[in-house]
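Please read the structure below before turning to the comments.
A single protein chain has been omitted from the complex, and every remaining protein chain is retained in its original position.
Each chain gets a letter, A and B, in the order it is written, and its residues are counted from 1.
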Amino acid sequence: MTLWRQPFDAAEKATKPGQIHIDKERCKGCDFCVDFCPTEALRMSVELSSKGYNFAVVDDESKCLACGFCELICPEFAITVSIPLDNNVA
Amino acid sequence: MNGDSACAEGAISAGCRFFAGYPITPASELAERMSERLPQVGGVCIQMEDELASMAAVLGASWAGLKAMTATSGPGFSLMMENLGLGVMLETPCVLVNIQRAGPSTGLPTMTGQGDMMQARWGSHGSYEIIALAPISPQDIFDLTILAFNLSEKYRVPVLIMADEVVGHMSEKVTMPTIAAKDLVERRRPKVKPGKYLPYKPDADLVPPMAVAGEGYHFHVTGLTHDERGYPVMTVEAHDRLVRRLVDKIRLNRHDIIKYKEFQVEDADIIVCAYGISVRIAQLAVRMAREEGIRAGLLQLITIWPFAEQRIRELSLQAKAFVVPEINYGQIVLEVERCAGDRARAILVPHMGGSVHSPQTILEAIREATQ
Partner (left out) sequence: MTDTLNAKNHSIEKYLRQDRMPHIWCSGCGIGPAVSCFLRAIDRAEIDPNKIALVSGIGCTGRVAGYVKLDSFHTTHGRAIPFATGLKLAKPELKAVVFSGDGDLVAIGGNHLIHAARRNIDMTVICVNNFNYGMTGGQVGPTSPLEARTTTTPYGNFEPPFNLPYLASASGASYVARWTVLHLRELERAITEAMIKPGFSFIDVIAPCPPIYGRMNKMPLPMDSMHYYQEKTIIRHGADPKEADITLNGPILAGTFVDIERPTFQDQLNHISSKVNAQV
């Protein structure tokens, strides 16, 4: 997204990508996280997990804004999103 | 004091601080007494919406650490069977009083019966062992209620008090001594720290120590077949291990649990085997038989379940016959028959309910037994 005018505190408030951890052995491939990710940072795998499910994988972590919705909506408690430490300092 | 009230007083003396019940004749006086007395001693008494809820609330209260009790009669007893099974499975100490009336169904609500004796043993589904006691008087129900709480806390099993309407409603003098703390049994608490605790890892007597809610143990309990961690395990082996232990913790400790009293059985040919109110009529019948020269004796079953098998077996070697008066059409007589085998006859003196036997009827059965 390009803004035609920069907010004065843009640098301070800039979001840095979150880190998404997915336990592929817990994932049952419901697609919720992929479908509802506001930045389309996730996708479903082509390969199958040991239980036979396609599982969610991170497509482009740089898109992640660490909103944590995937973590909340995951029915399997399989996703956790962490924010790199230096992000919390500001 | 009537039997219902004496039972309530016994419970309070035993340390019971929670009662949940639902009105039913002839057990309502018990709930009324508890509702008056429990607030005085800092306990909680609640009238629930039905007996299903009453029994569930009692289990909940026990898991919160209180000694808990409920009381009912036949129709309510049937409803309580559901959570009685849960109580057995979760190994929850609690006491359930059944002031029996004559059934089936609504039957004779205000009149006596002893028709729930087998339901007490087998009323909930599945294989289990239970403890049931039968009082014969208001004094007896006071004493047995204390014993019931002690057994329940010791073995972590619901204990049933199978009284009958006559015992519940009769008024007699009751002596209520102050019960010393040393005479009260409290459930064993876990000695290990949270995190190390296995809710269903038994001690040597097969009874596991019990944590209660709110102490940080974060335990899980379930009515499903479970392992020592309390987690559901759906295997034949886990089920075998669990059911065996639930049954064996009572069976192997039966010598500690089973109580009975004997009158003039030393030389008896004919032994009247009775429980509940029928004991008092049988006493009279035995005395009358002795006057006629019949060597009759009386075995009073205090503990009905587990059944006093061994004693009946021993007595069957000396006696010709057992006479079993019951206010039903034959329940405990089946157990007596089983234990006596073909060594001694078991003669049922049935009464369909509504009143008690006349001593004459029992005497006639004793006479017949001599033939």
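The rule is simple: a residue touches a chain if its C-beta (ideal position, glycine included) is under 8 Å from a C-beta of that chain, and two chains touch if they have at least 3 such contacts.
Computed from a predicted structure; not experimentally measured.
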Task: Contact residue for the chain not shown (choose from B:6, B:20 or B:344) - done: B:20
Task: Hidden partner chain, touching residue among B:60, B:202 or B:350 - done: B:60
Open item on the list: Using the touch definition from the top, which of B:82, B:228, B:262 or B:309 touches the missing chain?
Closed with: B:82
TODO: Since one chain isn't shown, list which residues of subunit A touch it in the complete complex.
DONE: 19-26, 28-32, 35-36, 51, 53, 55, 57-58, 61, 69, 71-78, 80, 82
Open item on the list: Give me the subunit B residues in contact with the hidden chain, please.
Closed with: 17-18, 20, 39-42, 44, 46, 48-50, 52-54, 56-66, 68, 82-83, 85-86, 90, 212-224, 231-232
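The rule is simple: only the chains that are shown with their structure count from here on.
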TODO: Can you check how far apart subunit A and subunit B are, centre to centre, with Cα atoms defining each centre and the answer in Å?
DONE: 60
